[in-house]
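Everything on this sheet refers to the single structure shown next.
Complex shown without one protein chain; remaining protein chains in place.
Letters A, B and C mark the chains as written, and numbering starts fresh at 1 in each.
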């Protein structure tokens, strides 16, 4: 029986993987069991955030040394999802997702955290178009199957990392007679995130195939998935998909839940996702229950319309601080206050990922109430 | 019988006082009743934040036009406390504190919001020293008396704006043979804030006169007042003090409460201060109750020790975003999430103002449960 | 005979007009002679730069007090062109342009600085389109006539401040069935600047009326004027035009020259514009000659193509510092090094204003070599 484990580890700087090294050296983690990493590094989260590359390089060198495979191969096999920017009370950390096969495992809970992954290539000409949406949807369905999840409602979080259009890729595509939707890299990242969210929504039957077209992306914000968490970057060439859900076929004590967040002040959604896992936040998760929490994943977005609940915010017009840094800091302050811990993944760029102006929260926690 | 009123008004930009102009023109507010302003403008909150000066200039011109007094006189009579920086979900706004005399007023509540003010000059050589502490303490006692508050426990929030040492003032003091504690303006602002907090603590009997000396300022952080909110700036020459408390001698329906915040994640303190006012946040204040809230005042500080609840934060080492902007954004995200409203005053520079690494929250709300 | 004077004054902060107040009080400047202000304030130069509004409010209040006209009228009569952002070695300052009538003036030089102004309204639907180009061109021709300049080659600097599309104006235009070119305020500011530059080029016969269409704006960067300096802002409703040139009809000792800058490293263009005025920079303008310099006006732009002379720059991808702040700081460092003075006006947003990736420089200096 497969068993999913999540190790949430702190880092002293973006090149510090010593905590994982210690777990591998000490025998707690088998390097071969590592299937994905989701982490928060202390950069700015923008185009010139090199903390993600630094971390990834260090991680792959570490795993390469233990697995005897070249880092250049591992980087295409193990999704490493990093969000730069630990604004405010966030603490730099990374969650290591592992799958182990335990022949002798005894089932303890009716269902447990299940993990599936899949990859799907996407051509530059397809970025931000229906072809990318369908490519993502196909990969999500495959990852769900890989995870052994039968019911779509048991899927709670789908992380997708999408390729975007770079200047070089755009030139090549134009030369080939297949121009991309946009040649602006930043714009293409937003389109790619939108396509990723549509793809997740399509795979999860949240939208129908005929309910949207290319013009809907970044325009019709009624279309969204509260289970889609999408990032986009120049460093990937395939859509990389990780599905997290619950399945009776898996062992272990972890379980995942999710909730949409209607806006940046939706403390209700935060409290409810903990309640879904049997954890009370009144107003804060107790220290005992907090020790059961393995991972907190949040997507958020500065409201495009310039207001939060009818009052003007200033995030979008700030030349000094990027709007995504503003919203991450604010939402992280709220979520960390409820859970009592700054080791939370809060990522911006949440177009079509949960309600417009809001986003989503997913939490993985142990079902074992005696662990603390 | 005196009656305190608080009008919380939004602004479109730092020079926009149109909401107050409308209230005065419409007869809701008498210009002569305005005794203080506390507001949040959308600057950076640093030395080069000119949004505070812009707002103040516009405000004083407005009041000058209505009162027939020169702006240069009003600026010394009406404390205008502005905190720059509406990071994250905060919304630019200002609270206008008014005192009116209502001969025919019928008492509705056993006690109500009382306001007192006082001014005390401080010499450059005294900034950041016991002499400033005692000057502030004297002014606080006088403001309490002015407010007609008898019991010290009825004082809930003391806002002090302290002069600091400028380069020019330092030179003059040195030339006079009375050198200031520091010639570094930023350092002197921190010392002035510390002296202000000590002064409030002394006046409120929270510390004893022999329990500290000059070396305690910015060093012994066990000395603090959870009712002191201090700002410091080059633009003032006197310690300007506003005392907010409750008194049976005042009419009106407002009431104030306060709580310390132990750290930036202390959602418990936030919920409790609302509970003190009969307002439930479970997890969020209802829209109906939120409409009773007249003013939310918060002080906070990035933890000097580099950690929040045992996990490293990155605020103090960030060359891109000032640490005060980080912490304001995070704490505002938490407080706004509880109250469901971004019109909150969250100010940094909280040395000795509440617990080390935390701060304080004060809320003014109507006691009338039927107003919404 | 008309005489143009330029007073370059320093400010201690954006609300500090004390230097101008002193000149007016002392009789050096007649308030009625002030026709325009061009200045550099210490904000960020972005949408949330309120130092420009603060300065303007203070200036208009000052002039209002001296002229007995309401500030709301003066703001529509006296162009006040402010560029926020004194990055690096730039020093906050403003140049006051005055025109006086001196009956007894003896001509000293064959030609001298001439100033003309004009205003032209523009509808929201026309912003960033040929209609705005033509509106600007008409106003420029009128300002040239007002200045009494006969030959187009004697025009050296045309400052235009253009209205842009705000969210409110866009909504009104759409409701009226005349949608604007873009509803994105930032994008409309760029289009308005482009239209302004095209308008100047058209009026100066640098381009022909049939050589461009709406699609050329922000696209065909071969179209440009090395004499156009355009700003755009929400605060204006008309195209405000100031023409600076030389004319034999004017008295006084000032003269203006200009040069295009081919890129951000074009020190040659800087040295040449001083040479045009008989001032040698080898490598630096002498202190004696520097005292003849009355005003230095520069436009610049981070190269869109990501390189300066074949080497990658990082300005466009920096999430921490806005690209315009980067380029202003760099070009100001170069220009200030040549002139030996940080009181220079360096403004970004130079689309179509001088060569692509470069910009322009104009200098006003006294022809009197004995003044120092």
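Operating definition for what follows: a contact is a pair of C-beta atoms (placed from the backbone, for glycine too) under 8 Å apart; a residue touches a chain by one contact, two chains touch by 3 or more.
Here the structure is a predicted model, which is why all the values come from computation and not from measurement.
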item: Residue among C:156, C:259 or C:326 touching the omitted chain; value: C:326
item: Touching the absent chain when the full complex is considered, from C:89, C:123 or C:249; value: C:89
item: Touching residues (missing chain, whole complex) on chain C; value: 10, 12, 42, 44, 86-93, 264-268, 270-271, 281-284, 308-309, 311-315, 320-321, 325-327, 329-334, 336-338, 340-343
item: Positions on chain A where the hidden chain makes contact; value: 13-15, 42-43, 48, 50-51, 53-54, 57-58, 61, 320
item: Residues of chain B (touch criterion as defined above) contacting the omitted chain; value: 44-49, 167, 306, 314, 317-320, 322, 325
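By definition in this document, only the chains that are shown with their structure count from here on.
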item: Between chain C and chain B, distance of the C-alpha-averaged centres to the nearest whole Å; value: 42
item: Euclidean distance of C-alpha centroids - chain A vs chain C, Å; value: 47
item: Multi-chain contact sites of chain A, meaning residues that touch two or more partners; value: 44, 314, 320, 325
